[in-house]
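The following block contains the structure, expressed as structure tokens.
Excluded from the complex is one protein chain; the other protein chains are retained at their positions.
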Amino acid sequence: MKQEHTQHRSKRYGMVIDLDKCTGCGACMVACFSENNVPFKKDETDKRLSITWMKVYRIDNGRDFPNNQVCYIPRPCQHCAGQHEGHSPCVSVCPATATDYSRETGIVSQIYTRCFGCRYCMGACPYHARYFNWWDPVWPEGMEKYLSPNVSPRMRGVVEKCSFCFHRYQLARDKAYANRRKDVKEADYQTACTQACPAGAITFGDLNNPGHAVHQIVKPNDHVVKNKAGISIIGKSQNPNVFRMLERLGTNTKVYYLSSREWVRKAGDNYIADEKPEDMFAEQKKH
Amino acid sequence: MKLSRRCFLSFVVGGAAGTALSPLPWKLTDDLSIWSQNWSWTPVPPDGEYTQVNSTCTLCPGGCGIGIRKAGKRAVKIEGLAGHPVNDGGVCLLGLSGLQLLYGPARVKTPLKRTGKRGGGQWQAISWKQAIKEVTEKLKELRKKNQPQSLASIGPNGSGTVSALISRFMKAYGSSNDMKMASKLDSDEQALFLTQGIQNGMVGADVENADFILSFGCAVLDGYGSPVRMFRANSRWKENSATLIQIEPRQSNTAAKADQWLPINPGGEADLALAMANIIIKENLYNSSFVSDNCDGLNSFVQMLYENYMPEDAARRIGIDVQTIIDLAHRFATAARPLAINGYGKGQNPSNLKETLAIHALNALVGNIGKKGGITGLSAYDYIRWPKVVTDTVAAAGLKESRLDGAGTNAFPHAKSLPNRFFDKLSAGNTSIQALLVAEANPCYSMPDTAKIKRVFDSIPFIVSFSSFMDETAMMADLILPNHTFLERYEDVPVKAGLTAPIVGLCRPAVEPQWDTLDLGDALIRIAQSIGGSVGAAFPWKNYKTCLKQTLADQWKDLEKKGYWMPSQSLQADADSKNKAGGKSGRYVLMDGTLETIYMAQDAPLEGDSRSYSMLLMPYDTIRITSLQIGAPPFVMKTVPDTVLKGQDGFIEINKKEATEMGFKQGQAVIVTTPIGEARVRVHLSSGLAPGVIAMPRGLGHTAYDDYLAGKGVNINQLIGPVEDPASGLDTALGIRAKLAKA
Amino acid sequence: MLPFCFEWVYDMGHFVFHGGLWYALSIIGMGMTYCVIKSVIDTIKGGKGNHLH
Partner (left out) sequence: MDSALIPEGVKRCSLWKFLLALSITSGVLLWGVIAMLLCWIKGLNQTNMNDYYGFALWIWADLAVIALGGGAFFSGLLKYIIGKDELKNLINYAVLIGFICYSSALLILAIDVGQPMRSWFIFWHANIHSMLTEVAFCLSCYFAVLTIEYIPLILENRQINKVPFFHHLAHNMHGVMAIFAATGAFLSFFHQGSLGGVAGVLFGRPFAFRDHILIWPYTFFLFTWSAAAFGPCFTLFITWMTEKITRKKLVKDKPILLLAKISGWMIVTYMVVKSIDTWYWATHTAPSLGFNWEFFFKNNPLYGKTMLFSEIILGGWIPGLLLIFRPTRENSVTRTTAFFLGMAGVCINRWVMVLQTMAVPVMSFDSWAMYIPSWQEVATTILPVAYGVILVMISYRYLPIFPQEKELNPIEGSAGSVDKQVGQTPAGDDSPLQPAQI
């Protein structure tokens, strides 16, 4: 176990995606590709070989015409905290410490030059948020000109994933230092997908900061609660329309989703037979 | 010396041990891993000074403000411009991938002259001087033969200087065959003239402030109007609990996100709107003060409705029950700020004029013209005030010849340009066109019945393309005079995409031209000046930038500073106070002789007979695939779902139950046949499509561009033909009859 | 693996884990060293030895 930091309020960057507003337009995906120098191939139709840090899933309620309903779910890396901060599914399994959990920001990082491509993290991630570079990244001649110097292109044989545009955090922090501010301003650090989303469906910020919009929407519980299976749930939202994906597994993600539709909220997790989401916390224990 | 076994073994073992204990293997191991972290074939983007250039995106008619982030001389990212009146920071995926177009492999890098067979893709690079000379010579020759009218042009339907320069060139040259690609704006423009008397106008819809939105097949969330603005409006509707009702046979993105999806039979929009009008009037739910004060022809309108559009009949025709229509009419009429919007899909194709009028009539009935949350008729942009073209005798004679497409004639008095009819004429054997200029358009891809369009192109002796990219039309050209991309040039961008207030954005170069290209405006100026005489005199500018600066005169500085200019305040405030319909007369015509003819006309039938073609194939628009003259860049293609494209195979959507009955499995290959053509596709079983309808996306099946786009899927325009709207002359095909068979 | 790697943390997990590793490595290393040295000595002492396994 790593040492517990005693810093009073560390940041927990996270986002909430309003699925009512999300239209599945794909701008977040492309904003991410272009911000993070994500490579592409001539054929990107095999989605299991297609690197999309941000991926928009299309789900439906499973009913036939004309009662079919559809919802889009953008899925960046969920930046799981795990059962205790830092015990993300992927971070805990990486043998070479190539992916790490930052206690300062709550961001799960990936060091491409450290990764040796064992892909254990991919097996560990139930969100399929991690992607392997099966090929050398190749840009058509001349196109490498648009590559951003803020993010290094990855070589073949390593795993990559969404970093919550960590380089933007670094730039914002530099800016804060330059302006002799202690804290990074909410507006100074926004991910590329948040910024691009034409529907304004993504809200990003520090979940620990009550001044940030994301905190106000999510209303995360300050206390760790245990669900009925005894799994610790950190930052459980107190907004009834907010849910997280696979919250039951105890991944304790920092990407929240907002939906007014019940079937959508229920699709965030798995339930057996007649279970209901609200049954999960029949007896809440405060820690 | 005898090497004993012992000696040898000792040597080997000792050597191995010695090497292992030395630093060498460790050093090598380390070096190898460092090498693997710095592979020379993995690019390292060079750093540079970070700057930003603000500009306007011209990849679609939306007119979003964009900021281009640069590192040194390189553009590295496109972002939406916060605070911009159109998009306020948001941006769509196409705009975001703009740099892939700029630096992409599909660019035409220098003027090209065809050497092999037409369409064969064999080119010779030539200089700009020679390129201009070749065009000039050919055009001079036609004028010498007194056939200036045999030159035609196909350009974008814009209101800016580029479009105007093309028209000016055609006029000075002496040809009226100045074609503009048609879109929903054309049908809107005609409807606006017929109902409010506004010439060349545009319809603004105050979608943000509406609280009950009835969308007649508009791809509100797939690129309709100014796409980002529509997304933002949709979010606002969610915040304000406004209601969006989507009427269309397919569960598009918009239908999926709407509060209610009303699948009706294809082509039933006018029926539905008029049946609703019927109910609204009959039940006295209309805004009587507005209608009596501002509308003409109510009585004859009502009579027409009662005779032809009784809800029961309409319900049968459009395939929903009458109660649904009645409920819808009630909800629409009683909402605080209802709004009906029209235009199928992205609105890249014109709508049926009857349908357009019917939907506008709904707005008029609820008094929704020229007020907050309503429809506003805006007059045309008029900042281009160039001296009148002085034509010489050759040109004057040429201009007397009528347009090939019949636009503006008695048959189609309100049409400005009917490219579909133009091609129909040529395809029918008319050989009067000897030369063709194509700019900012890709008719060989985007017009229905591409095989026919290509045959027409094949028959035209001389074709010049100004395309920045090697698109399908450029492939058919004899000369390509490549334009700068939107990131390398200046351009005024007057936005027409349904905004409530006119706005002109400034597109400006973010980077130096990457290749030996020339601004389209400059090329035209050079060609005109090289032709000389009255043609040259009509283009007195040194270059395009001068022309632009002079045209915008006082506004230029503002434009440079802010990046956009709003010519006048929103008309809606003005109209609101007067509660008038806006427009010159201030009145709204519900019915008159012309409209009656339109309302009473039979709809043009779909091509193909329903017995051999049992299904209806409809194109659909998705924002994940571009379908205008800009081919989808790799990033955009990367977002296309694998139920739309898998490998090189395109998919056709079909109702799940129906497909199962027909024995089709998900992903199975089928042949889709229409009266126009056939194609091999795979089926995608969908729960979001009415039975009897099959749907394919627009924008796939390119044969040109690069390997990231070409050959993927099927171009639906190979399968559908144009259907001429008798009222407007525009092609308003909503689909075609089709059949499916196992491949 | 070594205390000067920046991942190194002085905590129980690292002690136990790396302790185990170094313990195993030492046994293997020392065992082999012992065998080699003893064999060298045996060889120098001469005689083929007459071990039966």
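The first chain written gets the first letter, and so on, giving A, B and C; residue counts start at 1 in each chain.
Basically, a contact is a pair of C-beta atoms (placed from the backbone, for glycine too) under 8 Å apart; a residue touches a chain by one contact, two chains touch by 3 or more.
On a predicted model such as this, the values are computed, not experimentally measured, just so you know.
Within the full complex, the chain left out of the display is in contact with A, B, C. Considering A:24, A:106 or A:268, the position touching the chain not shown turns out to be A:268 (whole complex). Touch with the hidden chain on the side of subunit C covers residues 1-2, 5, 7, 13-14, 17-18, 20-21, 24-25, 27-28, 31-32, 34-36, 38-40, 42-43, 46-49, 51, 53. By the touch rule set out above, subunit A reaches the unshown chain at residues 46, 48-50, 57, 59, 73, 82-83, 87, 89, 92-98, 114-128, 130-136, 155-159, 228-231, 245-246, 248-251, 266-273, 275.
Residues 4-6, 8-10, 29, 32-33, 35-37 are the ones on subunit B that touch the missing chain.
Here is the rule we go by: only the chains that are shown with their structure count from here on.
Centre-to-centre spacing of subunit A and subunit B amounts to 34 Å, using the average Cα coordinate of each chain. Our note on geometry: subunit B versus subunit C, Cα centroid distance of 74 Å, whole angstroms.
Chain centres here are Cα means. That of subunit A falls 46 Å from that of subunit C.
Residue ranges on subunit B touching subunit A, taken from their complex, read 36-37, 39, 41-48, 69, 71, 74-80, 87, 89-93, 96-97, 99-100, 102-105, 221-222, 227-228, 231-232, 234-235, 238, 251, 253, 256-257, 261, 263, 514, 623-624, 634-642, 645-648, 655-657, 686-691, 706-708. Remark: subunit A residues 18, 20-21, 23-27, 29-31, 33-35, 37, 40, 42-47, 50, 52, 56, 58, 60, 62-66, 68-72, 113, 136-137, 139-149, 152-157, 195-201 touch subunit B in the complex.
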